[in-house]
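To keep things clear, I will list the structure first and then write my remarks on it.
Shown here: the complex without one of its protein chains, the others still in place.
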Amino acid sequence: MTEEETRRLLVDQLRRYYERGWISGTGGGICGPADGGALLVAPTGVHKELVGPDELFTIDPVTETILAAPARADLRPSECGPIFAHIARERGARSIAHTHALSAVLFGDLADGGDHVTVERLEMLKGIRGFANTERHDVPVIRNTPREIELVANVARALADPRFARAYAVVVEDHGVYVWGADVWEAKRHVETYHYLFEATVARHDRRRKG
Amino acid sequence: MTEEETRRLLVDQLRRYYERGWISGTGGGICGPADGGALLVAPTGVHKELVGPDELFTIDPVTETILAAPARADLRPSECGPIFAHIARERGARSIAHTHALSAVLFGDLADGGDHVTVERLEMLKGIRGFANTERHDVPVIRNTPREIELVANVARALADPRFARAYAVVVEDHGVYVWGADVWEAKRHVETYHYLFEATVARHDRRRKG
Amino acid sequence: MTEEETRRLLVDQLRRYYERGWISGTGGGICGPADGGALLVAPTGVHKELVGPDELFTIDPVTETILAAPARADLRPSECGPIFAHIARERGARSIAHTHALSAVLFGDLADGGDHVTVERLEMLKGIRGFANTERHDVPVIRNTPREIELVANVARALADPRFARAYAVVVEDHGVYVWGADVWEAKRHVETYHYLFEATVARHDRRRKG
Partner (left out) sequence: MTEEETRRLLVDQLRRYYERGWISGTGGGICGPADGGALLVAPTGVHKELVGPDELFTIDPVTETILAAPARADLRPSECGPIFAHIARERGARSIAHTHALSAVLFGDLADGGDHVTVERLEMLKGIRGFANTERHDVPVIRNTPREIELVANVARALADPRFARAYAVVVEDHGVYVWGADVWEAKRHVETYHYLFEATVARHDRRRKG
């Protein structure tokens, strides 16, 4: 896959997330692999469904510095940059998405102040790398912070927790979710799968409480 | 941004609102900046998703008179005109949208006859200009009136209330919402953000009552 | 509006109803005005979102006979024909739609065996010809029958009931809804408006019972 194809796929994903209501109002973000090991990152503060393939920043996941900027001088790189870079370093992720999906927020509410919510009894668990449908998957839920950059510490703590070693997502209470994969396709599969797991778990929880 | 680009963006927004179910059955409306300080306003009584860029009226936000009308002689300017003009004058808004989204109606129901509903604990609050995600946002809810033009007084009272000085939306009970911004892009971001906040607040309220 | 434009608009409406989930699995139907006072009716038993403008039947609303059939010999006219013709004769409707929207079925459930459900306190009531948003609108709900053709008697009884003289829709329990208008555009507005009223009324009813 060439970098040009990656760029087109990334902005296409942003459009699809927008159409599903997972990102809106300039929220959300995405990154994917640039040639040479760097990360392509969407700009911040813009309507994400309108980002073009030439409007991505190239950042170094180790130094977190900008290696290349788009021609449009009014763009700034995503506030998610430091979190994306941290996940890339710690988990070898090459593509990461960040959404504000309401299903992720309602799923986070189920933690009720705790540090995870358990997903179980769903075939779609097999959509997460390494999981069988017979397993229970504890998805980490962290506290939100005033600024996205301050979230790094909370994300880092979840990633360092051995209970979450097999997770490819961190849910942020009142906020949304970060989801990643080894490449753009795995990230896409994980994004779709985790959002399904959130919806299913919330829907089943609602029914159980009514019973 | 030229007036021609503004016209295309406004009718594109109407189409998107329609596709999301926020306007339907000829309801809803939108306005944006014309060249020279006037407002471009969609026509009334037509299917809003089919309005063309050349079918907008140009109105003076101070005198509320029509400065220019579209060639199609059967069109009349939106009944929202006086409300749009009032918001433009009082808040410096250059673009305003009016939807009948069910989420806005259900959000208004939460006021239970009161004059506001509080939004809190949501990252998406940052989508409203000037708000931090740690703040509580009291969104004004006003009573509906038989005709849209009679709503002006209720909208005016909410805008004059210092408790709502930072709000960019007025919810109308049993009816929908008016949302605005300093330009077309901020109005778009505010529209998407407020509708998300409505959905999230209603969904969480439902869950709390069941608990 | 030429008959050719009407044909294109009718099949476009079928596609939109399908995309919204209001018709599916070959269900649903639509009719509109042919030149000379007859009705254009969609075929039965086909996937409605795939019907072409040349695949409509022309029927006489008085005699209910087929005046013209599409070239495709395998098509049969909609089972809704007699109901459409009856509504056209009794109400002067020139365009009628029939959907199986789940919201219409759930709205019908609220009648709880009675003959109507009341819609009130919704601005969108103004989307129905002649209604103010301050009025209460009793929407008739009739019993379903094994075959669509047997529904005519139940529809006729509702149309003859003076309490429903101002209604532009008849809900069929466990089944869906018939909605009409004086022309294709009014029928479109009424279809969108009634489905909104159904969704809103069901959503509010759910909340009230939980309170």
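Letters A, B and C mark the chains as written, and numbering starts fresh at 1 in each.
Note that in this section contacts are C-beta pairs under 8 Å (C-beta built on N, C-alpha and C of every residue); 3 or more make two chains touch, one makes a residue touch a chain.
Remember, it's a predicted structure, so these values are computed and weren't measured experimentally.
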Please identify which of the visible chains the hidden chain touches across the whole complex.
A, C
Can you work out which residue in C:175, C:188 or C:204 touches the chain that's missing from view?
C:175
Taking the entire complex into account, which one of A:61, A:81 or A:127 touches the absent chain?
A:127
Which residues does chain C use to touch the chain missing from this display?
21, 24-27, 47, 100, 102, 105-106, 109, 144, 146, 172, 174-176, 206, 209-210
Mind pulling the chain A residues that touch the left-out chain?
121-124, 127, 132-134, 185, 188-190, 192-193, 196, 199-200, 203-204, 207, 210-211
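To be clear about the criterion, only the chains that are shown with their structure count from here on.
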Determine whether chain A and chain B, two copies of the same sequence, contact each other through the same residue numbers or different ones, counting it as same when over half of the numbers at the interface appear on both sides.
different
Centroid comparison with chain C (C-alpha atoms), farthest chain:
A
Please compute the C-alpha centroid of chain A, do the same for chain C, then give the distance between them in whole Å.
44
Please set out, as single numbers or ranges, the residues of chain B touching at least two other chains.
210
